[in-house]
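Heads up, the thing below is written out as structure tokens.
Note that one protein chain is taken out, while the other chains of the complex remain in position.
This part shows subunit A:
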């Protein structure tokens, strides 16, 4: 168990910069999720922590040691690869014991640790099989088992659920969360799936375009996104964005104006963006509810019934598409006029640079 500290870590391949001065402090026992779109550098960052990619600049510390110049096996980390990277010619038992044998662990100890890990992951009956004889979910467990037996200071998981089918992915996600609670070791998990990030993480590191956009708990990232990118990337369906102007009401709060409609918010004018031009209002579908006295009027273009709630796609008079929410038993249909009420305490404003200001 150890803290992992990244100081000004940069990476480039020739002229192409992949990561630009990344800083991070991961506390011992945390479940950290690197979240971001493809190509944002999250897997590269993980591989740099593992020692599989060289660090061009900056420092990586695991526990008390600086490790960025050490080979992978001396960093005390174990990795679960996206396609598991099991040794195809070895049995599950051999796959799990290979790393321990390489460092000269005695046989009884190897066997004890393999049995214990197999017990934890409920794969005892698979120990004498080869990877080709296992299902995707079983391979995934073996890959995790191979990491567990080494008793590492941190687990690095590179999109480990992406090759599983939908149902299995959800189950494995739950099991992974339970495993983390049980062994309480630092885990760093890379994914582009925001549901995985929200459900698993102690803290999420949202990455975009070579940089960290935000580090925060899932709820912080969701309800107080640091930037327009984070706001758009996290949450499904995505946040609605409308170009607006900010005005001040009598109580010193911001009123946003868009297309002739004024929406009162709880955001203090003093905390709002200084320039009132080029502002964007961000409001999540659950803060944009179908109501008779709503401020925003439009026509329903599509209704998505999810059972517990209904997503209503509405076209505003200026042609903008927004998504609002209605109750599960909504009677709305496409083509009907509808009005939406904005929950003023749950709005976000973004300035021209994408920096966020929150009503709450």
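By definition in this document, contacts are C-beta pairs under 8 Å (C-beta built on N, C-alpha and C of every residue); 3 or more make two chains touch, one makes a residue touch a chain; residues count from 1.
Rule of thumb we're sticking to: contacts and distances are computed from a predicted model.
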{"item": "UniProt protein name of the chain not shown, from \"Protocatechuate 3,4-dioxygenase beta subunit\", \"NADH-quinone oxidoreductase subunit J\", \"Sugar ABC transporter permease\" or \"ATP-dependent helicase Lhr and Lhr-like helicase\"", "value": "\"Sugar ABC transporter permease\""}
{"item": "From A:15, A:38, A:102 or A:181, residue that would touch the chain that is not displayed", "value": "A:102"}
{"item": "Residue, one of A:78, A:126 or A:226, that touches the chain absent here", "value": "A:78"}
{"item": "Residue in contact with the excluded chain [from A:19, A:50, A:92 or A:281]", "value": "A:50"}
{"item": "Touching residues on subunit A - with respect to the absent chain", "value": "50-52, 71-73, 77-79, 81, 83, 85-89, 98-99, 102-103, 146, 150"}
